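Each chain you see keeps its place in the complex, though not every chain is here.
We just call them A and B in the order they show up, numbering each chain from 1.
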């Protein structure tokens, strides 16, 4: 990349949280200026290819999720299906800066994280279809994606339950004196579970090398965050109780997320102490595929956030800064479609598990 | 007399309680604005207001505990859990607090609270979301447990549960919400602990509850074609268990199959089998057979899950072991 072509460097991913007394529209954007919608940051610290690759991954997630939705309607995907649509910039920004040796633990809204981590698209899709070739042999399903070899430790369906698990993985790293970072994802709603508090305290008092990554999408199922916490979407004071460093970042801006996370990862790796990252984001669709998502929130609110859709704003920016041409993006879109189509074919053609497999994997 | 679904029966029971008893209120995740994960309380918030219909944070331990406290202070909370599986995070509050408070205080405290939750496997939700912890909770002294199999019982049991001065676990099998049946227009209650002979027969006693009763009905029909006349007992409550009705039936038939839709091991039928073989041994022509779902975690894949679930074929197979047909 020619230095003269360098995009303007985003100074920081840290944004100030919403303050009281803001307008309803501002509130529904969680403190962001909706006019910033077309301008996610870019950065010189990330090379061009990587900036483009990040877009491809975001698109891969978006198309994967849309495809899962279609196959849910067709009855190929069953159970609960929680789509990640709208939050792609957060997952990609958070996960791409991790090293292969780092660990990821997440919740049920996990396909995006799995794809971001580079888990095999075919095998994720096969798991969605409940097939023998799925990552969890068809036993886990959408909410329980695992790839232990890639240090992707699930996919957990009980709100908040993944947090202690992640702390334990981080504890093992401290014990083994590795420099491995553990990143655990959870939602705004999960902060209401006791495990959130207990785990943060553990991580704080034991100084565990862990990143608590909260995807604040303003709703826990149908509950606006303001209805379940007095301070609503403002999480800035939460960490005071634990003395854990806190970073707040625009979750619709993939580069901002990536830079803030990279800084956090470097710090955790070097110092071994925990960091809390809050990404302000939004899911464009319902909580799960069963939820139209329009009962408890206004169309206008969704609209405002959709204006900041990273799948629109980010490629716009890539073009604007000459990091990709429309032809590049078209190619990339085609390759993503091909990858998804292949995954669907793989999943469709994969065998069902043998009935006997139901009795495997209970004990080691 | 109207034909309604179990979902409607529960909705009706809740609405009725709110309208007739000021001390009744409902509390749970997304029961208000969202209308309930299974739409049981749809429209309630608008109709009854936020005092009676309380949306909670995702804090089961705290809001179940708050229900206990509100009950101890004289109210009649009906607490909804989105899934019986989530009771685990509130287990200490239910088992140690709700169940023990009265005893530990020498009878000073009453806990008139209902904890309602959808339960059961069969919709591919996987290992953590398909469990039936009502079978454990029913074993705890101080707790009652109701598991209706039809709209009539759902309404009658819900009325008794809300009126009970004790904590009641009200387990609603998620397969049954759409299940239809007649419900009388006149007020009635079904006492906790009263089972029912759902089908009378001479050759074999079959016992279950909730969705299991429907499986038994299938099995009974099929067996009837083979000339076996099975009696079906619908427990309706897992605590207290109506042993008198079961034992009377076994004394008549001499043979018994007990069905849990939950896992065979750890299901309530382990209790029932143990007790019944002890009480009715002299009348038994063979062992009391216990059928349940297979003893593995719940898988996501549909074939595996269906294979693990207790089915009418398993019941018939068990029946064959103690009776030739």
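We adopt the following convention: contacts are C-beta pairs under 8 Å (C-beta built on N, C-alpha and C of every residue); 3 or more make two chains touch, one makes a residue touch a chain.
Since we're looking at a predicted model, the values are computed, not measured.
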Whole-complex copy numbers (one chain of each kind is displayed here): A x2, B x2
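The working rule: only the chains that are shown with their structure count from here on.
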Whole-Å gap between the CA centroids of subunit A and subunit B: 38
Subunit A partner contacts - residues on subunit B that touch it in the complex: 29-30, 33-35, 37, 55-59, 61-62, 85-86, 88-89, 123-129, 294, 296-297, 299-304, 307-308
In the complex, subunit A residues that touch subunit B: 78-80, 130-131, 136, 138-144, 156-161, 189-190, 192-194, 220-223, 227-229, 295-296, 352-353, 355, 357-359, 362
